[in-house]
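Written below as structure tokens is the structure these notes are about.
Of the protein chains in this complex, all but one are displayed in their positions.
Right, subunit A next:
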Amino acid sequence: MAVYDLEEQEQISELKAWWVRYGNFVTAIAVAAALASVGWQGFQYYKNRQAGEAGALYFALEQAMMKGDAQRTREAAGQLIEKFPSTAYAELAALASAGVQIEKGDAKNARAQLEWLLAKGSDPALKDIARLRLAAVLLDEGAFDQALAQLANAPAPALKARFEDLRGDVLAASGKPAEARSAYQAALDALAVEGADGSDTLREVIRVKQQALEG
């Protein structure tokens, strides 16, 4: 190695002094950063692995759904909820399975899955939809007050019309035509505000139901 000139020697000794003073500190920071990074990547790995296993289960659920196999759909959803409750798949599974259960006339299990989603789910949009569907199940079971309770809190604006429409149905079914009329009106108003294309059919359906109220 070449001989250092004076300036460089000076620099080297300066650097050494600096290292003596801050070396531990720098090492500690580097180690902490490395640990944090490894930890973060490990966490990501863990999450991805979970998602992979949950995805395979969800695929089984989709297939059972396509075959209209309510029991296997329910089992797959149950496993997802039990083993991977914090994945998005668990929430989707609850929603999907509830639809299949209702189709097969099993309101009890549909309710349980929707209630789980409401209690443990984290996606507010999915929870709004779950509330709406739970209220529909409750309406068909004749539990009008419980259905109204589900619909009491305002949902995201895009679901307002659907909520008010169903509220109208519940109120009409429980013999309160005047309140039903104003709920239907609120639904129609929400559709008017939204002004979206493709809402004509829903508007017509609500209008007919409103008109047909007795009293």
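Just so it is clear, contacts are C-beta pairs under 8 Å (C-beta built on N, C-alpha and C of every residue); 3 or more make two chains touch, one makes a residue touch a chain; residues count from 1.
Here is the rule we go by: contacts and distances are computed from a predicted model.
Matching "Periplasmic chaperone PpiD", "NADH-quinone oxidoreductase subunit A", "Sarcosine oxidase subunit alpha" or "Glutamyl-tRNA(Gln) amidotransferase subunit A" against the UniProt entry of the left-out chain gives the name "Periplasmic chaperone PpiD". Residue A:Val100 is the one among A:Val100, A:Leu148 or A:Ala186 that touches the chain not shown. Residue-level contact of subunit A with the missing chain is found at 11, 15, 33-34, 37-38, 41, 47-48, 51-52, 55-56, 58-59, 62, 65, 87-89, 91-93, 95-100, 102-103, 124-126, 128-129, 132-133, 135-137, 139-140, 156-159, 161-162, 165-166, 169, 172-173, 196, 198-199, 201-202, 205, 208-209, 211-212, 214-215.
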